[in-house]
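Every protein chain but one is kept in place in this view of the complex.
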Amino acid sequence: MASFLIGAAGFVLAMVALGLIAILWRPADVDHMMAAQLLGTGGVAILLLLAAATETPPIVDVALLLALFAAFAAVAFVRSASDPESEVPETASGG
Amino acid sequence: MTILSVFDIGLVVLILGIGASTIAAREAFAAVIGFVVYGLLLSIAWVRLSAVDVALTEAAIGGGMTGMLMLGAVVRLRLAKGSDTRASLPVRFSAGVLCALVTAGLAAAILSPPEAIPTLAPMVMENLAQSGLGNPVAGVLFVYRALDTLLEKVVLILALLGVWSLAPDSVWGGIPGLRVYARPSSTLTFLAQLLPPVGIVVAIYMCWVGAKEPGGAFQGGTVLAAMWLLVMIAGLKRVPSISQPWLRLLLVVGPVIFLAIGLAGMVLANAFLAYPPGYAKPLIVAVEVALTLSIGVALGLLAAGPPERVQQR
Amino acid sequence: MNAATLFGLSGAALVGFGLYGLVTNPEPLRKILAFNLLGSGVFLVFGVVSRRAAASGLGGDPVPQAMVITAIVVAFAATAMAIALVLRLLQETGRSTLSADNSGGTNTDGGNS
Partner (left out) sequence: MNLALDIFTVSVVSAGAFFFLAGTVGLLRFPDSLTRLHALTKVDNLGLGFVVLGLLPQANGPFSALKLVSIWLLVQLSGAIVTQLIAGAVRQHGPHG
């Protein structure tokens, strides 16, 4: 059972790797933003599989944090891609 | 066992590839996104090194918080036109050779392990029961090396003072220049309403479980910081000015309680930062709760940056 | 080769990558990023030290692990400080690089704490 689960984790890792290549290869920023999302699902799946395979329940907590921070990172990506000009007046008044 | 090593090799190749891409990427935005992905992947590597505590910290700080910090800077630096001249070819070549030498030296050190591997693990486990903790890493952080942990909190506050002191005189005590989301959108608002309750529960869970299993004040505090930033970015809460008394109180409450308990230990247990027998666990939990709050506020403010505006009076 | 050695070697390689980026890239932000990469490589080497010293039924020596946790948090604080410095440099000089050519006004009287 354990080796099947690890095999599945390895398969998902390979899929995540291929997906990352596909995402990061393209020039558009919008495509890059999907990277966190990809890790959010794929990474969580890998960690849950590893937790079950090695019978280490705390790994599930890592998956939980990964899910939370993948969403957080995605928000950061989208924020930085949103219009930078609208922020300029405020920075100018500050400095 | 072999299938596990195939998994490890795949993971290492992926991490190295993403790591190299953050260096080689032409645009800063792509490089930072690569770095976030790298941080999230590295937490899987830490899991494979059976260091779950570190994996939690890396996922939170390496993946989420550092990415948020750097992306904020990328946007501002995009407005400035820096010189795009890369180092010349001979410089790059010699730098490459130098770095390869460093890597080779490290690799040689790793491949030739010492005959008697020094380890403190048996000593840690021997005395862990006295502290009432179940997580050896928490034991090291709060019992054996409590001074390091205390000083690290001080370092966080010093770093924050350093960041604040970069503000021009006119806006000292003002509002940090955290970039809020430019266009208020109902989607982001919804996420900022949905995620923080979950995050706060996770932070409390991390803080609580840290005594027994992987987790603790660092991880919990980072989650709190991230949730706070999310709420501020979405515009649901205003960014507070750094002269707010409650803010400063929260910032120091953790180190102060830690220090107070440490000083009390001088009287009650005959050593600085020693816990009186039988009371170790409740005291450590109290310190962890206070530290979680302080770390959350400190990390959030570090990510928010120096003050840039004066409060409207 | 066991798993710990594998991750240790990748840590060594990451130190090399980070150092290369730190030396060759002119943009301060990219230098900071490369420095973080270098740091995480060092942490991985530490993790291998921890894993190698597995004893007493533990997966690894908890002392290096605790040090790495502390180090990650401190590295974040240092990164925040460095980024604040770069942004302040941008505010003062309008440039984001430290290169000595075409020196725009570098007045440093702005923010004394």
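Order as written gives the chain letters A, B and C; numbering starts at 1 within each chain.
Here, a residue touches a chain if its C-beta (ideal position, glycine included) is under 8 Å from a C-beta of that chain, and two chains touch if they have at least 3 such contacts.
Every value quoted in this text rests on a predicted model; they were computed, and no experiment measured them.
J.: Can you list the shown chains that the hidden chain touches?
T.: Visible chains that the missing one touches: A, B.
J.: Which of B:L188, B:C207 or B:I295 sits in contact with the chain that's absent?
T.: Of the listed residues, the one touching the omitted chain is B:L188.
J.: Touching the hidden chain in the full complex, which residues of chain A are there? Just list them.
T.: 1, 4-5, 8, 11-12, 15-16, 18-19, 22-23, 26-31, 33-34, 36-38, 40-42, 44-45, 48-49, 52, 57, 60, 63-64, 67-68, 70-71, 74-75, 77-78, 81-83
J.: In the complete complex, which positions of chain B touch the hidden chain?
T.: So the residues of chain B touching the missing chain come out as 185, 187-188, 190-191, 194-195, 198.
Definition applied: only the chains that are shown with their structure count from here on.
J.: For chain A versus chain C, what separation do you get between their C-alpha means, in angstrom?
T.: 21
J.: With chain centres defined as C-alpha means, what is the inter-centre distance between chain A and chain B in Å?
T.: 17
J.: Could you tell me the distance, in whole angstrom, between the mean C-alpha positions of chain B and chain C?
T.: Taking the mean C-alpha position of each chain, the two centres sit 13 Å apart.
J.: Identify all positions of chain B at which a residue touches two or more other chains, and write them in rising order.
T.: As it turns out, chain B has residues touching two or more other chains at 4, 48, 50, 72, 74, 76, 168.
J.: Can you list the chain C residues in contact with two or more other chains?
T.: Not one residue in chain C touches at least two other chains.
J.: Name, in rising order, each residue of chain A that touches chain B in their complex.
T.: Per the stated touch rule, the residues are 3, 6-7, 9-10, 13-14, 16-17, 20, 24, 29, 32-33, 35-36, 39, 43, 46-47, 50, 56-59, 61-62, 64-66, 68-73, 75-84, 86-88, 90-91, 93-95.
J.: Spell out the residues on chain B that touch chain C in their complex, using ranges where they run on.
T.: Result: residues 4-5, 8-9, 12, 15-16, 19-20, 22-23, 28, 31-32, 35, 38-39, 42, 45-46, 48-51, 53-54, 57-58, 61-62, 65-66, 69-70, 72-74, 76-77, 80-87, 91-92, 95-96, 98-100, 102-104, 106-107, 110-111, 113, 117-122, 124-125, 136-137, 139-141, 144-145, 148-149, 152, 155-156, 159-169, 218, 295, 298-299, 302-303, 305-306 of chain B touch chain C.
J.: Report the residues of chain B in contact with chain A in the complex, numbered from low to high.
T.: Its residues touching chain A are 3-4, 6-7, 10-11, 13-14, 17-18, 21, 29-30, 33-34, 36-37, 40-41, 43-44, 47-48, 50, 52, 55-56, 59-60, 63-64, 67-68, 71-72, 74-76, 78-79, 168, 171, 174, 177, 179, 181-183, 188, 191, 195, 198-199, 202, 206, 209, 213-215, 219, 223, 226, 229-230, 233, 308-309.
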